[in-house]
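Input: one structure, supplied below.
Only a single protein chain was left out; the remaining protein chains are all shown in position.
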Amino acid sequence: MVTGALPNEKVEPSYLEVSTNKYKKGLLSWILSVDHKRIGVLYLYSMMAFFSVAVVFGFLIRLELIAPGKTIVEAQTYNQLFTLHGIIMIFLFIIPGLPAVFGNFFLPIMIGAKDVIFPRLNLMSWYMFVFGGLFAVVSMLLPGGSADTGWMFYVPYSVRTTTNVLPALIAAFILGFSSILTGLNFITTIHRMRHPDMSWFKMPLFVWSLYATAWIQVLATPIIGITLALVAIERTLGVGIFDPALGGDPVLYQHLFWIYSHPAVYIMILPAMGLVSEIIPVFTRRSIFGYKFIAFSSLAIAFFGSLVWAHHMFTAGMSDAAMFVFSFITFVLSIPSAIKVFNWISTMYKGSIQADPPFLYTLSFIFQFAIGGFTGLMLGALSVNIHLQDTSFVVAHFHYVMFGGTGFGIFAAMHYWMPKMFGRMYNLKVATWAWGIVTFGYNMLYMPLFVMGYLGMPRRYYDYLPEFQPYHVVSTVGSWILIVGLIIMFGNLWIGMRRGPKAPMNPWGGETLEWKVQTPPILENFHTVPDVHAGPYDYSKYEAKKETTK
Amino acid sequence: MSDHQHEESHVIEYGNYIFIWLGLLAFTGITVTVSGINLGNWTIVIALFIACVKSWYVLNYFMHMKYEDIIFKVFIATALFTFFIFLGFTFWDYSFTR
Amino acid sequence: MSATDHAAVHHVHRDDYGSRMGMWLFLFTELILFGGLFIIYAVYRFVHQQEFHLAAQELNTTIGLINTIALLTSSMTAAMSITAMQKGNVRFSKALIWVTIGFAFVFMVNKYFEWGAKISHGIYPGSKDLLAKPEGEILYFGLYYVMTGLHTLHVIIGVIFFLFILRQIKQGKIASDRYVRLENSALYWHLVDLIWIFLFPLFYLIH
Partner (left out) sequence: MFSSASNFTDNVDAVFLYITALSLIVLVGITVAMIYFVIRYSRKRNPVPTHVEENLALEVLWTAIPLVLFLSMFYFGWVGYKDMRNIPDNALQIKVTARMWQWSFEYPNGLKTDTLYVAAGMPVRTELHSTDVSHAFFIPAFRVKKDVYPNKVNDLWFQSDKVGRYDIACAEYCGLNHSGMYTAVHIMEPADFDAWYKATSAKAGLQPLLTAAVK
């Protein structure tokens, strides 16, 4: 294995040691830094802080549901818990998880650039992220308590309730703009800062997925921005827009909400898909099977993904024409995801597989994402949807996609890239055990929700009929196992990051550019202009002398 | 670095701007005049058509789109296309009996 | 882009083309932001055709027309200020920016009187007179206040941009060889104009 630096180059101080501003050390040298890597790390820490808060909320929700009736909190508190759990998990963990943390850190390196094109704007996005996040969390402390509307802020309830909906709306609005600015930065960076030799089809698939994601961020997020702003205006000034008491149409609100929030699912999942396409070749030493099919299926997902929003509203009383069209396109949209899964698995065929933790999380991703996808088909079929809509089946479905998919993608990314980011290695054995526990606990937590949902357990229920209790108990116990696994996993990463052995430059044998720079990377990433003549997944040097099929 | 590297600035003369401005004022005059005539449902179509023509001039000349690279035009097309998808698909619901 | 800089001084490299690209992407978000409102307008207009028709007659076309002319003219002067800057005529460029700001104030003063008149007639959100009207008219005036209000907010932001530009010209940060910030501010201003080009017929003209 190679050591921290290229053999023929001197070791320079890494980005962790060199500040970009007048503060040489300390907090200010970080929170005023415009270096994309430091900003990525800032996002990592702040995201993890919010994530832990939301995990605690999730834990409390599950604990409350272990028995019918009151267990630990009042109904009002429960309603606020699931609202904040949703807002934080979605806007502060899943959406920024891969693009803002790992995209910021690795996108410029992967395309051979020194930084993103607008570094100061990048820092500003982070400030908006933190500021928005604090708004959401602080609203808990105000008299009246935090919002109890659910993260969808459906009118008219969100206009009527007396809780502090306004801070939550403002938080979502600010976070939306943070996300837009990051997207705008990435698009321009990919267009303008790519290495001269890196043509579009030499870009790593992670970069492709960030590019597609960035476009959705720029073009869909403003819709939620204006929609939430309108709810805020209705609440404060009494302007009639959505409130049925003033002639407004709550279903129109739902349309606008989902015009953003459905594509947002792709903002969440596409980078994870890109990451999986990145990890599988590295650990199988095979060039990815069907590069173009994977790249084009991303585009297809981005396109069709913006045409299916109303499948969240099949019980709202839409026209039959809308029901037909939105259900039909939903099924068409499943095809590109299926293509991706098949190509990933084919890449493993005849590879040389090293099942290290990042790869294991990727396997969990494929398994759980497949379940999320299949249950999505059940929800897409109109007659079945009528029954399943707004039940815990839906809750399980989207947790399989967002947590089982993107969440596990973020865990995979942490295990894959943290040695590069911090120059130290975590304990592989502990990480493997943690993976096992997390995956088991995760599935135990969410599987029962499918069954319960089909049997008629509605979502967002504080209390429930006694017949559902066995499922709730299994699910709650699953949540404990999951949390134990998470603690082991993060603890292991944290200890590895602080005190682990020095990480080699390329621990997994990756071929993309980030594995060809010093560990941890230096301030402007490259000592010399890198060489990008080969494609991103060229593993020919490992391969047997040929056995070309047809 | 990629895409197009050239960066020559295109100077548009004052006279051209005044010409475009006069055109825009003329279109404004037309649309105000036409709105006074009762054309039923066509009123909205004509008004929006004229608004589109006006925006086309503003985009191309005031905003220099005419002199920008093709990629900028692709961007605009993408953004407008997305907007019309949002608008159009909402009407799958509203323009049929619910 | 290779041999420029090193170590601690962080380098933000200059790329006017990239800046304009970023600005355009930002304009798209603004476009879609208003787009959401246009979708709402379209749906409610479709559902409440008669009421929208009646409510629109209460708006003053003349005020709308004056504002249209003010914005179109200011758009022209904003565009011209770039030409002046390119030609190295900094003083003229500054003068044109001031003219642009002047028209923005004409617009806002006009808007002030227009809204004032509406409010004194008892038509404002939550007023008794408005709530007595049919649902479609409540929605129409709700949208009227929100859309023109958001637009006016953009006019104010545009003015702030231009004041910022004037300061930077004074500091020499914007000159005949580096004026992309002026270009971007002008782009923003044209967007404000573009939105108004659609707001004007939708609210003032279509009866």
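We just call them A, B and C in the order they show up, numbering each chain from 1.
We adopt the following convention: contacts are C-beta pairs under 8 Å (C-beta built on N, C-alpha and C of every residue); 3 or more make two chains touch, one makes a residue touch a chain.
Owing to the predicted nature of the structure, the values given are computational and were not obtained by experimental measurement.
**Student:** Among the chains present in the display, which ones are touched by the chain that isn't there?
**Tutor:** Spelled out, the missing chain touches these shown chains: A.
**Student:** For the chain that's not shown, point to the residue among A:23, A:131, A:157 or A:494 touching it.
**Tutor:** Of the listed residues, the one touching the omitted chain is A:157.
**Student:** So which of A:384, A:425 or A:447 would be touching the chain we can't see?
**Tutor:** In the complete complex, the chain left out is touched by residue A:384.
**Student:** Would you indicate which residue among A:87, A:366, A:402 or A:522 is in contact with the undisplayed chain?
**Tutor:** A:366
**Student:** Write the list of subunit A residues that the hidden chain touches.
**Tutor:** Touch with the absent chain occurs at residues 75-76, 79, 148-150, 154-157, 160-161, 244-245, 247, 249-251, 284-287, 289-291, 293, 315-317, 320, 323-324, 327-328, 330-332, 334-335, 338-339, 341-343, 345-346, 348-355, 363, 366-367, 370-371, 374-375, 377-378, 380-387, 389-391, 454-456, 458-465, 539-540, 542-544, 546-550.
In this text, only the chains that are shown with their structure count from here on.
**Student:** Return the chains shared as contacts by subunit A and subunit B, ordered by label.
**Tutor:** Under the touch definition, subunit A and subunit B have C as mutual neighbours.
**Student:** Quick check: how many Å separate the C-alpha centres of subunit A and subunit C?
**Tutor:** Once rounded, the distance between the two centres reads 35 Å.
**Student:** Report, in whole Å, the distance between the mean C-alpha point of subunit B and the mean C-alpha point of subunit C.
**Tutor:** It comes to 15 Å between the two C-alpha centres.
**Student:** Please set out, as single numbers or ranges, the residues of subunit B touching at least two other chains.
**Tutor:** Residues 1, 3, 71, 79, 82, 86, 90, 94-95 of subunit B touch two or more partner chains.
**Student:** Going by the contact rule already set, what residues in subunit C reach two or more other chains?
**Tutor:** Only 1, 17, 21, 25, 28, 31-32, 35-36, 39, 43, 47 qualify.
**Student:** What residues of subunit A sit close enough to touch subunit B in their complex?
**Tutor:** 191-196, 198-199, 215, 219-220, 223, 251-252, 255, 259, 306-307, 309-310, 317-322, 325-326
**Student:** Can you name the residues of subunit B that touch subunit A in the complex?
**Tutor:** Answer in residue numbers: 1-3, 71, 78-79, 82, 85-86, 89-90, 92-98.
**Student:** In their shared complex, at which residues does subunit C touch subunit A?
**Tutor:** 1-2, 5, 7-8, 10-13, 15, 17-18, 21-22, 25-26, 28-37, 39-40, 43-44, 47-48, 125-126, 131, 134-136, 138-139, 141-143, 145-146
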